[in-house]
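Excluded from the complex is one protein chain; the other protein chains are retained at their positions.
Order of writing sets the labels: A and B. Residues in every chain begin at 1.
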Amino acid sequence: MSSLLAIYAGAFALISAALSVTRPNAVHSLLYLVVTLLALAVCFFALGAAFAAVLLIMIYAGAIVVLFVFVVMTLPISPEAITRERALLRRAWPLPVLMSVLIVAPFVFGEIGLKATGQPAPVSAQEVGKLLFGPWALAVELASLLLLAGLIGVRHIGRSDRSPRSGS
Amino acid sequence: MAHLLPFVPVPALLGFVILSLVPVPLSRAAVIALGVGAAVLPAILFFPVGLSCIEGVCVAGAVVPILSIDTGVFVAQIAMSMDPLSMVTGGTVVLVGALVLIYSGAYMASEPLPDLRRFFAVMNLFLAGMLAVVFAADVILLFLGWETIGLCSFMLIAFYDKLPKAVASGRKALITTRVADSFLLAGLMMLFLNAGTTRLDGMLAAVPGIDPWRLAPIAFLIALGALGKSAQFPFHTWLPSAMAGPTPVSALLHSATMVAAGVILLARLAPLFAAAPEISAMVAMLGILTAALGALVALIQTDVKKLLAFSTMSQIGFMVLALGLGAPAVALSHFAIHAVFKSLLFLSAGVMSHAAGGSTAIESLRGSRYRQPLAFWSFAVGAASLAGLPVITAGWYSKEAVLAAVWSSGPWGVPLWLLAATAAVLTGAYAFRVVFVAASQTADLAAPAWGGLAVVVPLTVLTLVAVIGGLSVGALIQFTGGATVHTPLLPTLLGAAAPILGVLLARQLVKHPQELEALAKRMRHVRIFRFEVLYYYYFVRRFRRVATVLGNAEGTEAVADAVALRREGVDVPGLVTDDPLGRGASQVRGIRTDLITRATDGQTPVVRMVAGDPVGRLLIVVARLFVGFFVARFNPDRIDRAWMGLAGGAGHAWALVRRTQTGRVRDHSLWIALGCAGLLLFAWGTSWR
Partner (left out) sequence: MTGSDLIGIMILAAGLFAIGVFGVLARRGMLFQLVALEVALSGPALGFIAAGAYHADPEGQGMFILVLTLAATEVAVGLALFLRLRRLTGTDDSDAISGLKG
């Protein structure tokens, strides 16, 4: 039952993802991205990964999409821009579609014959925490380094040109 | 006292953090006090640790653990070692570092404030990195320190960042050492994979169990890394240009400590190299090569800093030689003594050239004896130690130990010893050349006052150590686990005579400078010890000559020879009038000969001798037929055409390839996606059932 729900939600996510990457309007695109992420969160719940689902909603659908929204607010969305986007997409689609098919095909044909058994079992947040701060402590440290590098990089990129030595 | 050891580098690191990262404006005096204090504190902290050594705490294999990282597969233990090796090298580094920083507090005082702050910040970071290298008991800490000192070296060579030359020199040093460092990293990783631990003692314990075929490449890679940092023969080009940095930098990094890091590494991994004798032999060869060539090139330098740079290369070559011959204790004692007298030389040369108006040319030091007596005499003591004047100087004891190790190193000992002794003669010559020039009288004696406690203290301390340190050489060798080698009387006497001979040579050269100039002219090819020029001289020029001969250009030596012979009445068949193969093309161009014809008929005297008897004639006819049928097909025109076609094809290929590099994000991600799809298809194909 729960895995059926997972597949259903996953398929929903797939469809809204396809819509999200093809919308010419940036706001629509973002809305479909949110729908994709919410559907994925439902899928995670159904698979018993409640912690991951909550994180997905909070960080992905919350923080990251809010970032996107801030940036979209600075964009002028005019009807001309939308028609231009649509025209560009109409010309460019065949090769990327071929590429996507090439990527999916091995999965579909390679896994269709496999015999997998078992039921999804819930994994508690406690176990994840024990894993992350026990044997994976080094990976967590590396991730924190990555975040720090991102922080410094963004601060450097986002500097304004007019006063080159401001604040440093 | 052992737990104090991990805190020895901490003040230097704190000094770097405060000076570079804390955004509080500091006054000039505060910057100098912080920078110097952060370098003196490690020496004070090290003192009790060193004292505890006398009580016998430091034995081989003693370590102070700092922390361990459990990655699940293995446990990386970060630790510092307290063995005699790290005590000797660490003591040298803290002493020299503290004294040089005190000196630079006075030397750099007139720099602009931001530059001054940058200078002391980087110097402190360097000191912390160097201490990490010498104390490291595991490869992680070692490599961290190793890379830190490499980076600091770059930043300090390029310290005068308004001068393009300084920046270029820094870049050269960075790239050269980085290439060597990647070898080192590869070697250390392979060693780790074979030993399964990052601790150095664990790695060395695993060495006997490693297959020799794996051990040799590991030792080779690590040796290359160490030689690169130490500016030995294939990687030496960066050191002379590294003198673009300020003088204290040259004194600390590029003579006393950093360039000797390779020696320290090789000494620490000595059992590994003992298990790979062929690599040790290579290391020894490169060492003696660098020692001899460096001394030869130093002899004809006109700039005192360049001279000292080449002499550093040469002296480190001596250490590497001793290491390659399996005498790490001797190499370490020479390291300690060399660090002292070489930094003494640099510091006093800095004072003298400052008094001479900032010029570092040897000629401008003339008269320093009267302008800066203290600096001159300490330079003289340093030079005596560098030359190794017998009995009174420390350099003699350590160099004698190296020479003794060379003498008693097996069948090749004596020839190697001769080479090393020649290098020692040259060392005496170049060291005292500067002393004699500086001692001579000159009219211009206007002495700008420069000195003070910050200059006097380091010079005095270093001078004292350079003189009385020799008494400790035997103890040092014993302490670091080497046995004193007893050599026969003859090589000892000869070894003692070598520096004196060198001094006499220097006297001669200074009295007759034109001899030196003549020597310099003759040694033009050696002076271009820099690879790129050498490469041009020996490869490009030769190739061009061959190309002109092959291309039948008129006016080449071949044609000139042939014409000259013809004029003397000798029959030269290579010329056009009696072209044996009757190739018509040559008649159009007039006189014409090519390499092939020259090879068969051109060497007339031999050919004519043979021409009398039928067998020889037959041979020549066969050769001519061979030339006519096979070789002539590849006549220069056709080769040229094929060659130019290839070159043109490269141009077309370039134009084609260029069109794939659109710079568009979409197209580049298309290639990435294609690779991804390819990998997935491959995975599918290999898991097919």
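Simple rule for what comes next: contacts are C-beta pairs under 8 Å (C-beta built on N, C-alpha and C of every residue); 3 or more make two chains touch, one makes a residue touch a chain.
Computed from a predicted model, the values in this text were never measured in an experiment.
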Left-out chain, listing which of the shown chains it touches: A, B
Those residues of chain A which, in the complete complex, touch the missing chain: 3-4, 6-7, 10-11, 13-14, 17-18, 20-22, 26, 29-30, 33, 36-37, 40, 43-44, 47-49, 51-52, 55-56, 59-60, 63-64, 67-68, 71-72, 74-75, 85, 88-89, 92-93, 95-97, 99-101, 103-104, 107-108, 111-112, 114-123, 127-128, 130-132, 136, 139, 143, 146-147, 149-151, 153-154, 157-158
Missing-partner contacts on chain B, residue numbers: 662-666, 669-670, 673, 676
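By definition in this document, only the chains that are shown with their structure count from here on.
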Contact footprint of chain A on chain B as seen in their complex: 69-72, 666, 670, 673-674, 676-677, 680-681, 683-684, 687, 689
Touching residues on chain A, where the partner in the complex is chain B: 92, 95-96, 99, 102-103, 105-107, 109-110, 113, 135, 137-138
